[in-house]
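Heads up, one of the protein chains got dropped from this complex, but the rest are sitting where they should.
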Amino acid sequence: MTNLENAQMDMLAGKVKMTQQSVNTAMNPSDALDRPIRLTARDVTVHYGAKQALHGISIDIPDRAVTSFIGPSGCGKSTFLRCINRMNDTIEGAKVGGTIKLDGEDVYDPNLDVVELRARIGMVFQKPNPFPKSIYENVAYGPRIHGLARNKADLDEIVISSLRKAGLFEEVKDRLGEAGTGLSGGQQQRLCIARAIAVGPEVILMDEPCSALDPIATAIIEELIDELRENYTIVIVTHSMQQAARVSQKTAFFHLGNLIEEGVTEDIFTNPVNKQTQDYIMGRIG
Amino acid sequence: MRSGSPEQNYHRFYSARNDVEIAVNALLMFCSAVAILTTVGIVLSLVFEAIRFFSFINPADFFFGTVWSPKFSSTTTNDHGQYGLLPLLTGTLWVATIASLVAVPIGLMTAIYLSQYAPRNVRAVIKPIIEILAGIPTIVYGFFALVTVGPFLKGAGALVGLDISATSALTAGLVMGVMIIPFISSLSDDILNQVPLAMRDGSYGLGATQSETIRKVLLPSALPGIVGAFLLAVSRAIGETMIVVLAAGNSPVLRGTPLEPISTITVSIVNQLTGDTDFTGPQSLVAFALGLTLFIMTLLLNIAALYIVRRFREQYE
Partner (left out) sequence: MTDLLGTGRKAANERTQLVRAGLRRRHRNEQAFRILGIVAICCALGFVALLFTDVLRKGIPAFHQATLHLDVTYDPTLLNVDPVPERTAGQSDADFNAARLAWQRSVAMLNWNKVVEAALRTVTPAGLEIDSRQLLTIPETNARHVIREAFVANPNLLGRTRSFDLLASANVDNWVKGNIDRELGDAQQQMPAQARALVDGWVADGTITQDFAWGLFTNVDSRAAPASAGLAGAFMGSLYMMLVVIVLAVPIGVASAIYLEEFAPKSRLTDLIEVNINNLAAVPSIVFGLLGAAVFINFFHLPRSAPLVGGLVLTLMTLPTIIIATRAALQGVSPALRQAALGLGASKTQMVFHHVLPVTFPSILTATIIGVAQALGETAPLLLIGMNAFVASVPGSIVDQATALPVQIFLWQGNENRNFFEARTSAAIMVLLGLMILLNAVAIFLRTRLERRA
């Protein structure tokens, strides 16, 4: 048997296993971490034109914990993440199937306004992308468009406490009027986190938030994520297994558009069930 | 072991080849010098003839004069008439301003719609149609302004009790605005497409609607580039000749309103230089002083525009 056929066999096996698992989790109101479930995805598929990028993903995401998605490049982690706050709507030719529910409410319900959804599910991107505005205006952007502040004092408070929560306030408090693009990479990423927090989201999605940062900035962000966990449901995509192990409580392993294995982070890293997961963790795939 | 002939052949072959290389190189270099020579020719001829003009007329009277009335019969007296630039300059600015007021909103909104909202196939059809506007000869616009737009504006003005002249800064500016719509829309389109997608995603991710994203993130990010496009379009409007020759009314008087006939720098160049060629009096030489003014104005605008656009591109590289 060739390697390729091997992989395909494994994949099929993984998929069968997945369905069993999802049946199991569906019966439990809370998952292995013993936490209430915030987001549930069932049989989520994504097509980019003719190309299928996700093949039926089903997963539960626990409240006030960090869930990490790992897997080799191109396996569909970002694609799945972008399904959760419907960012795929902005991509021409992207078609999403299956259901995703936030607190039991269907995210793809035509009656649900995507504006409202994205106010509840914030997002932080791979590369820090502050707007070419001042630090203050960057953070104030979300509250302004959503009309969350009744007056300037409210807005000031939102901006300051968001910057605080993002651990950036002390560093920038004297230069709130300066351009956000003038900050260092790590500061920019924290600014983007503050920008997301300022809208008061319940869930925060982070797509490789540290991949453009140096180790020190990465450590700061990881610490921050650990703090935010107390108040927010966080989903993070990462290429670093160490990072997943450090910051997340739950881990899901994706491969070639399939969810191969998911579970408590410790279990996944110490005792993976699936051979592909083993291979990936040992550095043999990807 | 030394048999000279193959080596010599080799040598001869390659030195002949080298000669060809050198000759080709020289020829090509000469050709690219033509562009430089053109610029040098423009600058020298404008400066040289303008200096001759300023030997008749005091530069201060030219640049700050408020009356334009050249006298054509210069043989009998020494009175050459007055050559004040200001009436022409204000006329030029009136037309350019009105043209911008027409072209900037239409061009910019067109670019926004085509680059952000329109499906690909709609864009593929509409973009070239709008670009036709830039390819139509200006004499055609001039004629259209003169026989159709002017009388229409006059009639429309009469309806609301406004006294609008059929040939006026308004007529010429309006039609010129149409002409420069594609300059603004194509350049803005390019520039909007250069704003990184990450910027857009950041805004959508926070729950902004598309128009909020465009107005509050995309446009501010693209602003320098759009300003560059605007400057290029203004430079085009200032140097445009045939529309104003036909439709601006040829009345070199300082005006406070665009509803009356005016004249522009380009119109006066045409008026002063057609028919006459011996370039002896200030009557024809003034065309070069006007040309020099025009050249410097458009050059500054272009340099500023190219500089701003280049800075904008570097910002996102």
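Per-chain numbering from 1; labels A and B assigned in written order.
Note that in this section a residue touches a chain if its C-beta (ideal position, glycine included) is under 8 Å from a C-beta of that chain, and two chains touch if they have at least 3 such contacts.
For clarity, every value in this text was computed on a predicted model and none was experimentally measured.
Only one of B:L85, B:I130, B:L187 or B:I262 touches the chain withheld from this view, namely B:I130. Per the touch definition above, the residue from A:V46, A:I158, A:L176 or A:C192 contacting the chain not shown is A:I158.
Although one chain is not shown, part of chain A still touches it, namely residues 113, 115-116, 119-120, 145-149, 154, 157-158, 161-162, 165, 197-198, 200, 202, 231-232.
Of the residues in chain B, those that touch the hidden partner chain are 17, 20-21, 24-25, 27-29, 31-36, 38-39, 41-42, 45-46, 48-49, 105-110, 112-114, 117, 126, 129-130, 132-133, 135-144, 146-148, 178, 181, 185, 207, 209-212, 214-215, 232, 235-236, 238-242, 245-246, 266, 269-270, 273-274, 277, 279, 287-288, 291, 294-295, 298-299, 302-303, 306.
Heads up, the rule we're going with is that only the chains that are shown with their structure count from here on.
With each centre defined as the average position of its C-alpha atoms, the distance from chain A to chain B rounds to 50 Å.
Within the complex formed with chain A, the chain B residues making contact are 120, 196, 198-209, 212, 216-217, 220-221. Touching chain B in their complex are the following residues of chain A: 85, 87, 90, 92, 114-119, 122-125, 127, 129-133, 141-142, 145-146, 192, 195-196, 199.
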